[in-house]
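One structure is given below, represented as structure tokens, and several questions about it will come after.
Complex shown without one protein chain; remaining protein chains in place.
Note that the chains are named A, B, C, D and E in the order they appear, and that numbering of residues resets to 1 at the start of each chain.
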């Protein structure tokens, strides 16, 4: 169950409106790695955690924090859209700065949402449930989380460089710091789980059932041997259970597939004699 | 540039048709973490790598391998669909095993693809470009890759447990082994990059610009203190640059947001006197 | 900013697992009118409200409540999936009840989420940001909200009739009651706004600018006069500003459109002489 | 069965081409609340109406009218795209008005459709079947219809303010008038149904089965009591069956959920001892 | 502008309800090649036709017919859903035929649409605007149309074989006949255009600007020479402007791409020395 307070966790006030930046900032709200994604991802992972209360609690701590991030960003976007030139005509476009705005702002910020944030990314793709990951395997999922915080911090850093609005930079400096913590935090949780389970996910699959002989091999499918110069191509594997191997010229082991004809009632093309 | 040989890298022959399993196996072809995803993800990462030929080569090695995985799975699905009971009527459903197939197989496997694999997941959602990640930051992206191989191996392991068809198990044992190698391999590449750049992505953002004072803090937003019992809540942070801190009762720092009215030409609701 | 408590607002325990019902119940989580929709819709409306603190508060009250609904449903789905027969083989399908489950359960509940809820509807379409509505015009949006609660209660009622599991019915009886309140509540908010603004949204558009002469007319475009038998076809209009009119045989006023050829550089088909 | 006449119901001729406005106008064709939505929504509702010929007829009257609206808008967009500067080079961008067009027009209007309208919204998201609502419950659906006409009129009004092209304004004044009628008309149909069935949808669900004790309660989940100042928080409810109640500090009734471990064959993380 | 008559163009009555077939039949309504696609495709092509009234008229004739096809199919689906066992419990699943229905019917046909057709395909993917093609080049588009009618007739034929319901077969026999005419008809329109413009689309692109030396070459990228045994590999080309050529071992002409580093403010990985 959730409670809300009206105050923002951190301030979200730009120095001045800027509809072009509002459009860009949407990436952090409804993009593949925006705050809606991490909020929903951590919630769904937490709600599905079976036992392991420590991790469930951690997931719900951070999932709850992230909804507040969506709130700060939505507030910031609304303010960046204040006074957007929504009724300017072509005449105005002769001023190049105005022209850039007229040509470049997200038209749905005016037509659809009336200067409110949208549940979309920076080019207007709606947020999708398929952005999130929750598998029931915590080590797998924490790796997904570490990735999400890494991508998110890259994006927030890029946006930080693209503006000189102090208020916007202030909020981004908060988000960048939180992404840093969350990287530190998921990395620690991963280290803890890897210590118990080892490197490979899932740890519970009986390795005798897999084709172990090809489980440490780098196949050189892209001509050129540059990739052989890495820690992944020779020496003991990171999982401590085998040795990396490099295969310079991989060859097929399987046969050329020959498929049976389909039943006539499907009206596929029937096999013909080659001419 | 690419070349193709007709032989499969590994064999892909089930012992007998099984349209219900064909439907499930689609998850590994066109699901969020299926082989289309890793093939395209590694390709797009490789094609965008600027310098760093070793990593570009590695990405294209594995991306190319993964297209071959799609091919093996597509072949397997086509064979699992051989002889699917596409023309059975309701009468037949009185045999429960037939009924399960009639009710449960993917109807598009008959109506749309004529017993061929589909570019979709196990419930028919089409594969989407938004499943892939390629940011230009290799450490971020390799974390995404490690996650993808972890999720993929979890899914392949689950599918392995759901069948007793030896031919299917044989192919899955190959895919599971390759997912194991790829975890080992991305983990090694990550270790190499973290050694150079440190834990935090991106390493190049000047940390003086972020709100460092909140960059090591776990906020307890979900009541209960279970999450304080982890390595992420106290002691030196994994990045070696700070100490974890735990805040039991987080408080807002920002103000309650009050937004300006929208311009009248947008026909938003105007502010009213409360009654 | 948000806080979370671990306790559910209401209990969410089925009497026994039922993976087929788990699949169906997903409609209320991630469907077009599921709880993710109302949670996000009320939040985005609230965050974008400019002035009108009473309505902003109301939106955030209910938006916050709805996240808790997602939580209860996600918990219920996880429990309905307990002990799902994820490793049964074809043999088992000879038992018809088992066969129905094998053919009918959502395969992603096993393969992808490991018996956790998914951010999707009952047939697996991912939740989308385009399900929500937030226009900045509160009367328009409250009508959207009233619709959402109406559709939601219809769906929850249907699901209630499809099960005899007392625990599931218990949770549904809560959701149905809340949907009833929310209909009562949005209807009251609508009445309040309509009293101030009148029936037509937006109330601020100067009606002299519209083609008033056709603003009260029902055109009989589907042959047959049944539709003339309603309150919308004659007498004073509900907005108090005109009289309904019925046009039995609507005729075109515009001309047949003749478009100019496209510039040659677009390589459209050029106009040809008819033969 | 449908017939078509070549003449447009109303004229659709702009004074001059304007590819930026063509892009914006797409919102009314293929947006969430564009004419494709209402056309398809009313059709699917009408085709599924069981009995109640008056409403079926009404739905098909208006659904048929709306296809004609798509036609007028598609014609208008094609004309706004006449003479679009599709072959201008960077040089030209030095003229700011041209630059705004080059940067801002929808590139698919040239590359993909050759100056024709697209079945998308103003930022190019394709129209989706999931935009429409048809539940078989007419009162629910008419509320959806009233909402659609309200959102649609808000959007058309905003677009009206964004142009000074008389021909465009002429067409928008028609659409705005029709949206006004359709609000008047669905409101009348709703009033008729509410008179028979009461406020709550569905009216046929036996209220003894729901948790009536919480069916009139506003929970104050967002701290602050502004929302208690409305007609929805005290006094007799609009449905005439209860009294509104305001709960200032809502408390959980359910327990903290503890989920059972997943079966080992799913390879979820197993419960661990906390450290 | 459109008119509607209540009578169906052809009858749409099944002999008996069958919710499993209703699910499958949805493919013809809202699938990639369903009737919504051809209706919208022909309309958008017609509305964008510039000059060439004969083709515009043809497109609108058939587009209008296809909306009537959606209507017949929607009616058929509604009737196939009559009496669907929407309230059966698990007990009932012990009857295998019932079990197949319970497991296999589309749950949204009950929960969401109340036994009405849905704007989706046979597995519930919503219809999308991106299914349609309208380029402004009629020869290109008529090829798309010929393809659509071919795919559609394949699907309708498959469905015909999957049922023994005479009423359903009756409707399918109509749709299959119409798909046959439409193939005949688009083929005739294509022949007419190819006679004027030649084989290649677009005919207006100056061929001196393309790399003509590779415009008649089959590259053997998939090892094995089977594909050299076709009319496309040697002899005069169908366009009458060149001779087919077969290249057994294609070699790259371009260089290995070396990309420049990204600007530091993007925080991409910088080029590193290989180790």
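Keep in mind that, in the parts below, contacts are C-beta pairs under 8 Å (C-beta built on N, C-alpha and C of every residue); 3 or more make two chains touch, one makes a residue touch a chain.
Not measured: the values here are computed from a predicted model.
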item: Contact list for the unshown chain, restricted to visible chains; value: A, B, C, D, E
item: Sole contact to the chain not displayed, among C:69, C:143 or C:267; value: C:267
item: Listed residues D:137, D:155, D:228 or D:268, member touching the removed chain; value: D:137
item: Touching the absent chain when the full complex is considered, from B:9, B:32 or B:203; value: B:9
item: Hidden partner interface residues of chain D, rising order; value: 1-6, 47-54, 86-90, 93-96, 99-100, 102-104, 106-108, 110-112, 114, 123-126, 135-139, 192-193, 196, 202, 204-205
item: Footprint left on chain B by the chain that the document does not show; value: 1-9, 30, 36, 40, 43-45, 47-48, 50, 57, 60-61, 63-65, 67-68, 70-71, 74-75, 78, 112-120, 126-130, 132, 134-137
item: Chain not shown, touching residues in chain C; value: 154, 157-158, 161-162, 226, 229, 265-267, 274-275
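Keep this in mind: only the chains that are shown with their structure count from here on.
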item: Any chain in contact with chain C as well as chain E; value: A, B, D
item: Equivalent of B-C within the choices A-B, A-C or C-E, defined by over half of its residue contact pairs recurring; value: C-E
item: Chain B and chain D: spacing of chain centres that average the CA atoms, whole Å; value: 32
item: Whole-Å separation of chain centres (CA-atom averages), chain C against chain D; value: 10
item: Sites on chain D at which at least two other chains make contact; value: 5-9, 32, 57, 60-61, 63-65, 68, 75, 78, 114-115, 125, 128, 130, 135, 137, 154-155, 157-158, 161-162, 221-222, 224, 226, 229, 250, 252, 257, 259-260, 262, 265-268, 274-275
